[in-house]
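Every protein chain except one is present and positioned as in the full complex.
For clarity, chains are labelled A, B, C and D in written order, and residue numbers in each chain start from 1.
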Amino acid sequence: MLSPEEWEIVALSLKVGGVAVLATLPIAFAIAWVLARYRFPGRVVLDALVHLPLVLPPVVTGWLLLIAFGPFGPIGRWLESWFGVSLMFRWTGAALAAAIMALPLMVRAMRLSIEGVDRRLEGAARTLGASPWHSFWTISLPLALPGILAALVLGFARSIGEFGATITFVSNIPGETRTLPLAIYSALQVPGGEAMVTRLALLSVALSLGALILSEWLVRRTHGERQRHGD
Amino acid sequence: MLSPEEWEIVALSLKVGGVAVLATLPIAFAIAWVLARYRFPGRVVLDALVHLPLVLPPVVTGWLLLIAFGPFGPIGRWLESWFGVSLMFRWTGAALAAAIMALPLMVRAMRLSIEGVDRRLEGAARTLGASPWHSFWTISLPLALPGILAALVLGFARSIGEFGATITFVSNIPGETRTLPLAIYSALQVPGGEAMVTRLALLSVALSLGALILSEWLVRRTHGERQRHGD
Amino acid sequence: QERGPVVLAAASLQESLTEAANAWAAKGHAKPVLSFAASSALARQVMAGAPADLFLSADEEWMDAVAKAGLLRAGTRTTLLGNRLVLIAPASSQVRLTPARGFALAKALGTGRLALADPDAVPAGKYAKAALTHLGVWSSVAAKVAPAENVRAAMALVERGAAPLGIVYATDARASKAVRVVGTFPASSHPPIRYPVALLKASRIKDAAGFRAFLLSKQGRAIFARHGFSAP
Amino acid sequence: MAIDIDVARRLGDRSIAARFTAGPGLTALFGPSGAGKTSVLNMVAGLLRPDRGHIRIGDRTLFDGAIDLPPEARRVGYVFQDGRLFPHRRVRANLTYGHDIVPAANRWMTLDEAVQFLGIGHLLDRWPHSLSGGEAQRVAIGRALLAGPEILLMDEPLSSLDTARRSDIMVVIERIRDELKLPILYVSHDRAEIDRLATSVVEIGE
Partner (left out) sequence: MAIDIDVARRLGDRSIAARFTAGPGLTALFGPSGAGKTSVLNMVAGLLRPDRGHIRIGDRTLFDGAIDLPPEARRVGYVFQDGRLFPHRRVRANLTYGHDIVPAANRWMTLDEAVQFLGIGHLLDRWPHSLSGGEAQRVAIGRALLAGPEILLMDEPLSSLDTARRSDIMVVIERIRDELKLPILYVSHDRAEIDRLATSVVEIGE
């Protein structure tokens, strides 16, 4: 059904999207937690910084990434000399771009759920002998699960659809950075490429539909069940 | 500080973003409500449809809008012949593009909050004589407020940053569809345009920072206060 | 086997360059890695130190910028291709118009808009603006322009009937069934449209020079000619 | 007004059933924990649909399979076992919630009266979150009374009140029972309470 080239594109998109979302998850959660629970000077600045990739045109985000992580950029140079790692033209760079674009969506979703956690339950856990850490893992985190799953879905969908920052940062290299949206862009450049565009767009939709169904299933398996038994 | 041209761009961005978000708000809330509260066949399809603009590269969304709302498109033809309205090259078209791109983010945020509403409180309201409608307005909606505010912020930020769908659908017409990201894009295309890009990007950041601070203030005025008084 | 050279090329070269790369690979060379994007994005990547071998820009200005940054290999810059500008209309359109001095473009547009690549930013748009200025009609249509992200997006506006007329490259118009070429702009009305090519300093792959030479060879040029490009 | 109730409902793996008629006055529902007392009140209030049966109050049929009045049409005042104050409204707005909805003619108590006999005047501007257990319970009682119901459902309404407050409120319940002649369904585990208030006692059980 799919050509080998299309398989490659899909596999790459999944890899980039999956790695981006999973790697961002703990960072996004930490930021969401801090924003939800603490008042400190610079809180609004952090909040604004997180929203930045949403506000700036993706091309600008890609350009900033290029300036920072390119071989001539400060972080890029440092990565190269210390770890021998370069993100240029690599799928890891595409994942970085996708992660940064997904970050604001993930933080917001998780923050909403964290703000909804009943803190008295954390207190109850503490009186039962739970350390703050243990209460976090067993009470706060599971109670924030709906937000975490929403973050996963949003983040994955955004990653799967990320175009502007990726092409600007790591170009459009087949098999390495050419994810679905970039392949769609390429197809759009070819006159009469509409059929190909449609085909690839449907593939994107199928991927995110899969992620959606998976997440709904997860919600039902965890959070949903205890609600259904209620009144 | 700002040139008249820059003022025009900022004013237009605010108009497009504001209209997009406010017009989408009730629709997004209705969708979020249905997704949160009802199980029906086709629910996953609706969910997927809402996520679509997130997954597809924005350019494709713009292209689909062009196909549907262009003079040759079914909706475009219908709008033209019945209302004499055309969205082509108009700021209203830009607002439509921004609204569609913001929709998935707004729906998710509101859905999370709606799912968190304690339905037993709605039951309590009903026994006190409230019709379903009245209970919705006085209980469910206010309790979902954190999600609505998050949706406003996310949607506005996304609208302020929307580029690909807008330029593809309604092109880049000064004073009509040339919002901040489009102006930034134009500047980026010109060698040495970086100074202009930086300036305009900072303007975007300032706008969304403003929205952010406004929303935080709103949260504190409503939701926050009753929490602080608690334990 | 050695990896093929990494070629950064303007998006409008997608079909023709892919064909040329396949022909090159058929000769037993490692297949070049082709990355298509806007010239501006590619030039920025080069200037940020991207490890690429060959750069094909859609205009001279971005190649100049890369050259100024000292990132081109000396003596390898040359013009690969030329192109022409055409006036297009939706396939169903009846309009008749020949681009010439003072031609009635504004009248033909009526209340409609003229679809262009962004005349302040994108090469195709800059050429179109130059041509219309030269023909003395720019001032009468400047307020009716619909600047698109790139040539293909401008063409899509015409294909979908959003704009009654548009100006794009001959190579683009040729390949679309939904538009009709109304007329071709005189080559003298705008600066020559040239696609420069150059090897990059960062290049480490020996084959890169060979591929460049192949593109400039008779066989290479024939492939581009088949896609409607003119010789420079 | 007489009460005629005959309801059954499955909940998970348990069957709740109750069948009783009672004259006017206060009917105490009595039974072990988990017997289904709260469930019966929920069915009367219209929050839980019986699988079969009927619910009649005076000459009004609230439920009988064909008829199923929505909660807001039943005119029940429900003091929940778990409070259920609206967390986003201050105490005053909680109290007036139902009061402001119902037609003035249906009300039989003013805010001032409720506030005074419940002793919650100093709490009016507070958020529910900050109330003590007994304070919240008093607000919940006031909220239900102020909606001008025709029947009262009270699920252990006095459980976390001190003795003084408790007998104050019992006096009020007696007045509601005797002067307003409102039927009251009353759940309590406290023998003394039931002995003092109940006109009739119904055993809910397995």
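One rule holds for everything that comes next: contacts are C-beta pairs under 8 Å (C-beta built on N, C-alpha and C of every residue); 3 or more make two chains touch, one makes a residue touch a chain.
Since this is a predicted model, take the numbers as computed values, not measurements.
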By the document's definition of touch, the residue of A:Leu22, A:Leu79 or A:Leu143 touching the omitted chain is A:Leu143
Across the whole complex, list the residues on chain A that are touched by the chain not included here. 120-121, 123-132, 134, 138-139, 142-143, 145, 222-223, 225-227, 229-231
Residues from chain D at the interface with the omitted partner, ascending: 11-12, 31-34, 37-38, 81-82, 126, 130, 132-135, 138, 155-156, 159-166, 189-191
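Everything that follows uses one rule, which is that only the chains that are shown with their structure count from here on.
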Expressed in whole Å, how far the mean CA point of chain B lies from that of chain D is 44
Roughly how far is chain B from chain C, centre to centre by C-alpha average, rounded to an integer in Å? 35
Chain A, residues touching no fewer than two other chains: 59, 63, 185, 188, 231
